[in-house]
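To start, the structure under review is shown below, and the notes come after it.
With one protein chain withheld, the remaining protein chains of the complex are depicted in position.
We just call them A and B in the order they show up, numbering each chain from 1.
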Amino acid sequence: MANISSFKVIGINKEIEDRLRERVRALFDKGVISYFIGYRGGTLPWLPRPFIAKRPNEADLLVWNSFLALNLANYAPQALREYLSGKDGDNGAKIGIVATGCWSRNIELLIKENQIDRDQFYIIGISSRGMLSRNALFSMFKDNGYPEEIIEYDHDIEFIFSDKSIKKVNRWELVRANCKSCAVPDPVIYDEMIGSLQGKRSISEPFNEIAFIEEMDADGRWQWFKTAFKDCIRCYACRNACPLCYCPTCFVDDSRPQWLGKSIEPEDTLMFHLLRAFHCAGRCTDCGSCEAVCPKGIPMRLLTKKLIKDANELFDNLDLGVYSPNDPDF
Amino acid sequence: MNSMDTPKKLIQLSKEDLLSAINGLKDVSYTVSPNFNDNAPGPGDNIIKRFMFPQPEPLLFLEREGKDMVHRPYCVISKSSLNPDDDTSHHTISDTVAETIILGIRPCDARSLWLNRLACEEDNLFSRRVDGLIIFGLLCNKGLSTCFCEDVGGGHQDVRGMDVAMIDDGDGELRLWAVSKKGLYILNRLGIYEDDIIDGLMEGATDNSHEKVGDCSLLDELMSKDMLTLYNAPFWQDIKDSCLNCGACTFLCPTCYCFDIQDEAYGKVGRRIRYWDSCMFPLFTLHASGHNPRGEKIYRVRNRFMHKFKYFIERFSHISCVGCGRCIIHCPVNIDVREVIGLMRAVS
Partner (left out) sequence: MKKDNILDNNYLPFAARIEDIVIESEDGSLKTFKIVFEDEADWEKWRHEPGQFAMLSVAGKGEAPIGIASSPYERDGLLFTVNRAGVVTTALHEMAVGARLGVRGPLGNGFPVDGDLKGKNIVIIAGGFAFTTLRATLLYLLENRGDFGDITVIYGARTPGMLLYRNEFLDWEKRDDINLYVTIDREAEGWHGLVGFVPQIVSQVNPSPEGARALICGPPIMIKFTMPPLEKAGWQDNQVYLSLENRMKCGIGICGHCSSGPIYVCKDGPVFTRAFLNTIPQEY
């Protein structure tokens, strides 16, 4: 009923993908890692599947392309809990993980917040060229249905539909807003790199996404919120896809005390999104995982974006979301 | 199985004319699916789910009387006391069956109502609400690559579950016919039927029941599988690795009906509401003692599929999935129900 979809990648990403498979296999073979957190091809070409490789031959399933919207750091604590911690024979065994700029910043944060132990991870860094937005893709191809096959070149992407028609798009048209405004696409923490580093990108207007909201008065913002968030179904995919949201009992689920209502009426939805955003203040790396997974296209990332900006202004451009492992204050 | 009984006569009508006729029925409310307007392929926005299971739905109201809060079956509070943006209709539990037309949903969604009825029939708030529902279904010309209605016993031209079936060939004209008595009734009220053709249509128009599942081989296959063997199959371990345990799949699913109940009280008034819940959430099964029978992720991921493709069959002899593919499209990590069905099928 469902087969692994057809996705071809040609050029830079292909080289990275080949190298990644090669390295992960070698790391398994040498006993450096026992598990590897990466992406593999799934049943839909535009939605690769995060997975935990457990055997050396599964390294050949790994893929690298521009459709990897979910932050893999999210899986690190879980993988540790389920596959390493507390078991006999843990000694020395590591979990491998691949990390772009923002994923690595979240890994770093998980280490600092004592959720994972640096020594238990082997990080393969890959500098990110920006991941694509699923929602942008959906709206672009609303009338065509879903692409059945994708061919990714360095700059263009070809989408092939069931009627064999082909649409060619420049990838930048589909790159997510958070990636476009990302100054640090290079991993900040890694054991080895695949491909080259890009260096810091200079972004002229990193916060122009939120300018239109900042211009509004309180009433206007409330109206904006109600419209923009009205379709939220409180599925919590945004929260669960977020590597910061690791609390064993999230405030939304707590019943003693119960912090907020559970309905999708605007007050309750507002409380959920605002409180969650504040829990992420100073920690959010703007990886865009939350926005990428939302089935309803809710722009909840704009809230954390605003908090990044406020934190920068209030704390003297510390760039809180951008971690340096060598930062003495950290 | 596509049981499109060929009707004796089709009515031809433009979308605008149908809409304005419906608009003219002052005592009937209606909701229009985006599919009706653009006929975009696929199941589209899940409007029938929100109708079947309002999010939230008040079950009763609470009022302070002396020292104590007491339960009330009706609304005792003024418009503004709970939610300033809400209208009062939100705060009354209707005791009448109100007629509501849902216009333009796909065959898969029409079928979901029928399946949910099996599970929720005894809930009189649910039954009363859906009894008044009149479904104008829009058949699919083509589906999406994620559609698999045929595999679970439905079909892109399946009219069961609808009251009126419609076909849109893309020229702005609809062809429609009544599939149920309720459908005949409403077309009559809309003045769309000529008296003389009604009798002719009655025959083919009375059977929109799903009782005849017919040749759904998947159902037969799953029915014959041993429950515990499926439950203990090793593949759940790999599936669960990717899952985020969010509620996207279940909240988008037209055949997921699980809910939680919560009291909301502010000062003198309050309400008891139900709202969507999901077996994917760890708290779903958590005991007050701290014990959690589905404490590990693997239990929860497995439960979703076992419920739809084994437990529900065990209870109601049907698959609790209409093949709309929403969960496939929106699962952030590509957990594909078709693939899982395949794995369940392969268990011997």
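Observations
Simple rule for what comes next: a contact is a pair of C-beta atoms (placed from the backbone, for glycine too) under 8 Å apart; a residue touches a chain by one contact, two chains touch by 3 or more.
Fair warning: this is a prediction, and the values are worked out from it, not measured in the lab.
For the chain left out of this panel, the touching residue among B:119, B:233 or B:343 is B:119.
Mapped onto chain B, the footprint of the missing chain covers residues 59-60, 62, 65, 67-71, 73-74, 93, 95, 119-120, 122-125, 128, 227-228, 231, 257-263, 265, 270, 272, 274, 277, 279, 284-289, 291, 293-294, 299, 303, 306-307, 310-312, 314-315.
One rule holds in what follows: only the chains that are shown with their structure count from here on.
Computed from the mean C-alpha positions, the centre of chain A lies at a distance of 32 Å from the centre of chain B. Contact residues on chain B toward chain A in their complex (touch as defined above): 40-42, 55-56, 83, 85-86, 142, 144-146, 148, 151, 238, 241-242, 244-248, 250-252, 260, 262, 264, 273, 275-276, 278, 281, 283, 297, 328-336, 338-339, 341-342.
On the side of chain A, the complex with chain B involves touching residues 1-2, 42-44, 47-52, 69-70, 74-75, 78, 142-143, 145-146, 148, 162, 226, 233-237, 239-241, 253, 258, 261-267, 292-293, 295.
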